[in-house]
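Apart from one protein chain that is not included, each protein chain of the complex appears where it belongs.
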Amino acid sequence: MSNDILVITEHMDGKFSDVSFEMVGKAKELASALGGQAVAVVVGGGVSSNAFASDSTIHVDDASLANFNPEAYGKVIEALVKEKSPRLVMFGWTATGMDLAAWLSARLGVPCAAYVKNIGADLTMTCQAYGGKMSADVSSAGDMAIAACLAGSFPLEAGQGSTAATTMASPVSLDGLKTKFVEAIKPAGGDVDITSQVKLVSIGRGIGGKENVELAEELAGKLGATVSCSRPVVDAGWLPRTRQVGKSGLKVKPKLYLMLGISGAPEHLEGMKSAELIIAVNTDKKAPIFNVAHYGATNDLFEVAEAMLELL
Amino acid sequence: MAGPIKAKYVEKEHAVVDGVDISGHWNRMFEPRTIFEYTPELIEKVADIPGGESFANCYQCAKCIAVCPVDIVGNYGPRKLYRYAQTGMDLTEAPELWLCTTCKNCLRVCPKEVDMIQIMPAVREQAILTGKFVPPELQQAFENTAKTGNPLGQPQRKRDAWIQSAGVTIPIIKDVARPVDVLWYVGSYPSYHPRGIDAASAAARIFSALEIDFAILGKEEKDDADSQRLAGEKGLFEMMTEYNIETFNKYEWKELVVTGPHELNAFKNVYPKHGFERPVVHYTTFLARYLDRLKPLLKHRVEKKITYHDPCYLGRHNGEYEAPRKLLEAIPGVELVEMQRNRENGYCCGGGGGGMWMDSFTAKHTTMRLSEKRAMEAASTGANVLAVACPFEVSRFTDAVKSTGNEHVDVLDILELLDKSMRGE
Partner (left out) sequence: MNIVVAIKHIPSIADDLPVKGNNVDFDSVDFVLNEFDEQSIEQAVLVKEAVGGTVTVVGVDMIGELDGVLHLALAKGADKAVKITGDDPAADSHQQAKWLAEAIKGMSADIVFVGVQASNDLDGQIGPMIAAHLDMPYIGGVSSVEVTGETATVNKEFAGGVGAKYAVTLPMVVGVQASVKPPRYAPVSKVRQVAQTATIEKVAPSGDAGSGLTFKKMAPPVVTGHAEMIEGSSKEVAAKIVELLKSKGLV
């Protein structure tokens, strides 16, 4: 048992994600209050690991870890955590962290909190649950806890540095893995690139059905904009995946982000909150999007869109 | 699927009848030609489905074949279906299951009351429930109805968008906030289909001119789903029925007037089983009551030779043959001619029983569309207008006159013809 904080960083194509730095910064703050160390953990090769302002950095490299593999990464992290027995293990609530945090929690019987927005000095974790509609403060029993942190929750700069990493081989045998990485999948081309658009009309579940997408397209056409969307629209097959904004979609930063029927779950906000002008139309006056948007209206999106069409 | 089973050749060497030896090569005619060599299983399979019982009644008299509209463009009819089943066709998975339009002409002539109006929906439901083949375009219509409230898949919020173009005020019952005489159920095709909207707008102008105290449900109106029921999705029909009855009962009105015969059939004949027993009339019946007030409004002559197509669900299913004709005859200048198949024996447009949403499927199993056959019959009367009274028909026949080279025949709803005479366009 130590008062250390382990940060499981993540990287792709030789670059660490922002959330890795954000977590290291927060870990430093917490570790100094607890009298422990902020330890950055880098798993896998192909990245320069002397990138953090951590108290120390452990870089585990092995041929089996060249690409993200939840089974191999899980084993490595489990072994490290068992060895270090830190007070807190931080993951990103990301495509990779989501595969690992809850798994580790169940493996070790250690509490886990997800959607973590903030962590207090007493390790009370503030989580944004229920699609961002609720904020919960939770504390954890026992000597260890796991936090899966939302991207953009802590300042990024505090985590950037040049602490020299200690490179080590895998602390656990990676023979006989059942999961094999086959190949990387690159984005399919052919559709417009929403990340390069100046204006986006973005639709969410509130658009109701495929038959209504046309209205958004008409409005976008009049505005010289492109139609983008939140995840449910893609999952329902109403728009292609290339149009999806958010955590599992694309990050966009247009001059105008006009939102129709998007409530603003944390996953979506992650992809668009730095847009220059955000206007949200959503009938739910308590939708989280109104905490982020610059302008909002709670009218019927169809009525507003149709009235705008007449004016444009 | 088992192939046809051939009857054994039966001939007696010696035959004695009433003590007289009549041995000879003609003896076979005295042998009872029971068809025990055929398996009754596939007939029983249909008859065992609740609603499918009367299929087993068929005694192969073939009266139905003479009147079956599908047989005229294919090889069909209850007698043939029975025969196909005897020789190995499993109706629950055969394409034949989806060709019947439930036009009811066979039942009209059947001495054994083999009732395709009961059999087809029951067997189709069985096919749907057991995951058998269902034409994809029909599935799409089901899904559209469940998701958007209409088989066209149009947005519910646009259900009353058409009223902008009618040129008269069309009150929405929620807004008028008082009892009305007539609740006009517009229907899905008149609300969304461009040619349907023409008829709906004409109806609105006629109701206004007659100073009828009416209102519509607007965005609260959803499809009746009667044809979806006949196509086998009874659950969907029940779901829509629960919604519609609740909506109808929310407001005070004296009479429900419908644009379409299928809605008439649903609300008048089926809804009572669900506890809804209110007066329902088709617009032709309703307007015929106002002939005295209507005639002075029909100021402009419509110099047309018109033939009228009896919708199956207005005529055979609901017995209304005269009101549409009276309305047409009231228009000055109109010469009304009849097609050979009319009234009780009227031909079917192919749109009933879900046929509306199975055109590409049906095309693979027939020599031509029923609507095309009928369009040719209309043209052969020398008429230059084919008048209709069912919202399914305008679009079907408009396509059919084109595809059969009869563009000179205009397809118009009776509502549009009355409106023309009223307004002189």
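A and B label the chains in the order they appear, each numbered from 1.
Basically, contacts are C-beta pairs under 8 Å (C-beta built on N, C-alpha and C of every residue); 3 or more make two chains touch, one makes a residue touch a chain.
What you see is a predicted model; the values in this text were computed from it and never measured.
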Chains shown that the absent chain touches, full complex: A, B
Identified contact with the non-displayed chain, of A:33, A:121 or A:277: A:277
Option touching the unshown chain, where A:86, A:132, A:208 or A:261 are the choices: A:132
Residues in chain A touching the chain absent from view: 12, 67-71, 95-96, 98-107, 109-115, 124, 127-142, 145-146, 148, 178-188, 195, 199, 223-224, 232, 234-237, 241-242, 247-251, 255-256, 258, 265, 277-281, 286, 288-300, 303-308, 310-312
Chain B residues touching the omitted chain (full complex): 125, 128-129, 131, 139, 142-143, 146, 232-236, 238-239
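The rule is simple: only the chains that are shown with their structure count from here on.
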Separation of chain A from chain B, taking each centre as the mean of its C-alpha atoms, in whole Å: 56
Chain A-touching residues of chain B, taken from the complex the two chains share: 147-148, 153-155, 157
Residues of chain A touching chain B in the complex: 208-212, 302
